[in-house]
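Here is chain A:
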Amino acid sequence: MLTVLLILIPLVTGLIAFGLKGSGPKTLGLISSLASLAVTIAALFQFRSAPESLSHSCNWIPQLGAGFSVGLDGMGMMLSLLTSISFVLIFIVINKREYDRANSFYALMLLSQAGLMGVFAAYDAMLFYFFWELALIPVYFLCSLWGGEKRIPVTFKFFVYTFAGSLLMLIGIIYIYLQTPDHSFSYASFTTAALPKETQSCLFWLFFVAFAIKMPIFPFHTWQPDTYEQSPTPVTMVLSGIMVKMGLFGVIRWLLPVLPQGAYVWSDVAIVLSIIGIVYASCIAIVQSDFKRLIAYSSIAHIGLMSAAIFANNEQSLQGVLVQFFNHGINIIGLWIIVEIIQDRLKVKSLNELGGIAAYAPRMATFLVIISFANIALPLTNGFIGEFLMFSGLYQYNPWFMAVAGLGVILGAVYTLNMVQKVIFGQPNQLTETTTDLRGNELLALGVIVAIILVLGVYPKPMLELVQSTTELVNKVY
Partner candidate 1 sequence: MQVDWFFILEKVLLITGVLIISLVVAMYSTWGERKVAGIMQDRLGPNRAGPLGLLQPLADGGKLFFKEEIIPGASNRFLFILGPSLAMTVACMTSAVIPWGDTLTIAGHTVSLQVADVNIGILYIFGVVSLGVYGIMLGGWSSNNKFSLLSSIRAASQIISYELAMGMALIALLMVTGSLSLKDIVEQQRQSGVWNVFVQPLGFIIFLICSFAETNRSPFDLAEAENELNGGYHLEYSSMKLGFFLFAEYINMFISSALMSTLYFGGYHIWGLDSLHVSPNIVTILGTLVLFIKTICFIFFFMWVRWTIPRFRYDQLMRLGWNYLIPIALLNMLITGGWILWHQH
Partner candidate 2 sequence: MFIDTVILSATTPFSYFPIVLQLIAALGFVGLTMFATHFLGPKRKTQDKLETFESGIERHGNARQPVAIKYFLVAILFVLFDVEVIFFYPYAINFRLLGWEGFVAMLMFVAFFMVGFLYILKKGALKWED
Partner candidate 3 sequence: MNALISTALSGVLMMFAGLFVKNKQSIKFVAIVALLICFAANLAELCTLQGGSRTLYGMITVTNFSVLFNAVAFGATLLYFMLSGSAFEKVGEHVSDYFALVFFILSGISLASSFSSLLMLFLAIEIISIPQYILAGSDKKSPKSSEASLKYFLMGSFSTGILLMGITLIYGATGSFLISELGIGDGAISPLALCGVILIAFALSFKVSAAPFHFWTPDVYDGSPSVFTSFMATVVKAGSFIAFIRLFHGAFTGTISKDWQLLLALVTAATLIIGNFTAVFQQSVKRMLAYSSIAQAGFMLLSVIAFSDFAVKGIILYAAAYSIATIGIFAVLIKMKDYTFDGFNGLAKKEPLVAAVTTICLLSLAGIPLTAGFFAKYYVLTAAVQEGNLFWLVIIAVICAAISVYYYFRVIMAMYFKSGEPGVEEMNGRFKFLLVVTAAIVILLGVFPGLLLQFA
Partner candidate 4 sequence: MPVQYYIFLSIALFCIGVMGVLMRRNAIIIFMCVELMLNAVNLLLVAFSKMWADAGRVDAAGAQIFVFFIMVVAAAEVAVGLAIIVMVYRNSQSVDVNIMNRLKN
């Protein structure tokens, strides 16, 4: 029941928010996200004691064999935790902002949360597809309505990309559905469909393209930097922190178990693409002067590593990926928050116009440094453990791949530190002199993030325990 609640709370509050006025939506958003967080935490406890109780299933379209079955395993649990925490953080940060047509803004945000929760909880292919799209549409509107000046073509490109991808996935789903013995969309039927190898290797691409666009993996990534740049920052946080995980999640939940042989056939290709993405994105990030685009490319690089690790497909790499799901989400949201703050104060995005903020906003500078370290996975930050596991998994798969991917880490350090250096240190100019330090709500959000970074960096055990069951399951199915 808690799982259903996780979807229902944002859905219902989102719909209500459309009708509210004034500061109503803002308050409602905060309350709703806090409620979601509370439910998630309750679910977390229940997960520890009785994980089955989180599954829920009932009839939906009996004619089709589609059921409303949701549930949370370790991976889903973690991602819903990430979602809940992120939304709380986002709502805290933007608490002081005044958006035009705030009711729609908050409503759409909440609806996208519902969609995300649904994706992570769905145990039915049709339901999964449904939420997959439901998460997309509000985000599309959010970007198009509140984004930058080039928002319309950019977000449209984003939409068409993802929609085309998901339609291909739909065909894949239909095909598998028709092959299932009992004509059902349930996860169990899908994983036991036992398709022949040739079919699997064809179907692999239908799914892979959909997920790859969402992640995004080279060469399907072209929508991403533009969209991140043009979207309003809260939406970028959702996009980069959580929505990209949908693609990775899809691969782990649906692609690997359903089409194991297909994935096996194409895993080299997928990894190569991912690694190309890492290097390529890193190189571009180095020469990038736009703050938002830089982070966007860094995100491509990180996601590329995760996807490479997924397709390497051994216990360690998967464990690493799952841990990194959460950590990457937290880190990148932290980065975006700082971007948001700087943009809010100074109204610039170019790194060249920044500098010397440390003197005027020491707390922000500190946070930025910590989050950046986490982002390049220094030991004692949360990023370390995940990347370490992924690299060792990738090494097991093929040392050469690991070597090239490792290059990405080095490049990552280059551009991240370069960015930190440009923003915080250096000569303050006229503009940056006006920077003021963090306000209460910002301090709260960043504080939480930094706390998570440090705690998990030192004590990652609960995280590893949480995903243990999933990685075992995945390997078993494989």
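How these were chosen: all candidates are chains of the complex that A comes from, given by their letters.
Rule of thumb we're sticking to: a residue touches a chain if its C-beta (ideal position, glycine included) is under 8 Å from a C-beta of that chain, and two chains touch if they have at least 3 such contacts; residues count from 1.
Note that the structure is a prediction, hence the values are computed from the model and not measured.
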Contact partner of chain A within the complex, picked from 1, 2, 3 or 4: candidate 3
Would you mind writing out the residues of chain A in touch with candidate 3 in their complex? 60-64, 129-130, 132-134, 137, 141, 144-145, 151-152, 156, 159-160, 163-164, 167-168, 170-171, 174-175, 177-178
